[in-house]
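Please read the structure below before turning to the comments.
Left out: one protein chain. Kept in place: all the others.
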Amino acid sequence: MKSDDNYIFEMSMKVRDYEVDAEGIVNNAVYLHYLEHTRHEFCEQAGMTFREMHRLGLDPVVSHIDIKYMRPLGLGESMVSKLGMYRRGPVFVFRQDIYTPEGEPVVKATVDIVSFENRRLSRGDRLAVAFAKFLE
Amino acid sequence: MKSDDNYIFEMSMKVRDYEVDAEGIVNNAVYLHYLEHTRHEFCEQAGMTFREMHRLGLDPVVSHIDIKYMRPLGLGESMVSKLGMYRRGPVFVFRQDIYTPEGEPVVKATVDIVSFENRRLSRGDRLAVAFAKFLE
Amino acid sequence: MKSDDNYIFEMSMKVRDYEVDAEGIVNNAVYLHYLEHTRHEFCEQAGMTFREMHRLGLDPVVSHIDIKYMRPLGLGESMVSKLGMYRRGPVFVFRQDIYTPEGEPVVKATVDIVSFENRRLSRGDRLAVAFAKFLE
Partner (left out) sequence: MKSDDNYIFEMSMKVRDYEVDAEGIVNNAVYLHYLEHTRHEFCEQAGMTFREMHRLGLDPVVSHIDIKYMRPLGLGESMVSKLGMYRRGPVFVFRQDIYTPEGEPVVKATVDIVSFENRRLSRGDRLAVAFAKFLE
């Protein structure tokens, strides 16, 4: 795995008030939504939407998430969500980190994706072709 | 419309902590989830699941919701969700009220459902057959 | 109430994939999140955040929502969320409509807000001052 500098995509988001729980901070599950939305925006910009992949019989599925919570976000705060990726056999690992606009880390996560082809777990070769130019 | 006593289904639920927002009360959108979950549990108990209806080419769709918020629910609170229904032409109106366990009203709502048959808006006759014994 | 042209605020949003349910369309509860987020962004741009109002002992609370669903949004779709407001005694009525980018109506809603001052229901005079320049 290369250094954190090897991000290939980033986007800004802002906390929506309903994402904040009774403790006044963004609920831990909401970050998985942020990460998913970031992956989907990345794929869309890369020319591959999930529905298009699905139409082709290619279904990426999350198999494992490891997420460290460094600093909570609260009401009205903004964030920058960054993404890198690499392949480890049949697994596509998305390194996904979220920062404050000032660069302070909020969460650091790795999200493992495996690929189903025609409803069967695959070695990921077709997905690797689709992501070829992004793989580290 | 008959009196509020004409409920035909009720179920208990409990607030989950993540449903409470930064003001310490259940977020207004979450009540629509409670109402939907109640409708689906009612349908399932009545022998009609939404996936079964969908398989038969019958798709109920929410066309209108009117919801009054009487008293907020907070962390750890329980509720009783009650449901009645009647038909108004092509529209099936669910009267859905949520109470505290002590009987204090929390929300009072009407949810209008229209029925698509094979992807076209219908007069609701097939849905009326399915719900025949419950219609007021 | 004036015509729909009297919007005083609008913003664009895009459906996030996790907001779409098993029927392939945005779940009905999610639109309340869109409407709330729009109100909060409007307030923030108007110089009044909800946390600032809360700090001053002023708590706007949703008392009633009426929402008509005209056309569903699906995966990857964008929307424009528009807002107008007027006062009816102690109630501040937000007229909130969401459109497709092409101008087709998605939902049409009115959201009634009442104002608690120091935890007691108020006539809304302080909130009226805060919103003075926006009231129709």
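Letters A, B and C mark the chains as written, and numbering starts fresh at 1 in each.
Keep this in mind: a residue touches a chain if its C-beta (ideal position, glycine included) is under 8 Å from a C-beta of that chain, and two chains touch if they have at least 3 such contacts.
As the structure is a computational prediction, the values presented were derived from the model and not from experiment.
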| item | value |
| --- | --- |
| Option from A:E10, A:E44 or A:D59 whose C-beta touches the chain left out | A:D59 |
| Among B:G57, B:G76 or B:P101, residue touching the chain not depicted | B:G76 |
| Hidden partner interface residues of subunit C, rising order | 17-18, 20-22, 24, 27, 29, 75 |
| Contacts of subunit A with the absent chain, listed as residue ranges | 22-23, 27-30, 32-33, 36, 51, 54, 59, 61-69, 72 |
| Contacts of subunit B with the absent chain, listed as residue ranges | 16-18, 33, 36-37, 40, 44, 49-51, 75-76 |
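In this text, only the chains that are shown with their structure count from here on.
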| item | value |
| --- | --- |
| Shared interface numbering between subunit C and subunit A [over half = same, under half = different] | same |
| Pair of chains with maximal C-beta contact number | B-C |
| Centroid-based (C-alpha) most distant chain relative to subunit B | A |
| Chain nearest the global centroid, as defined over all protein CA atoms shown | C |
| Subunit A, residues touching no fewer than two other chains | 17-18, 75 |
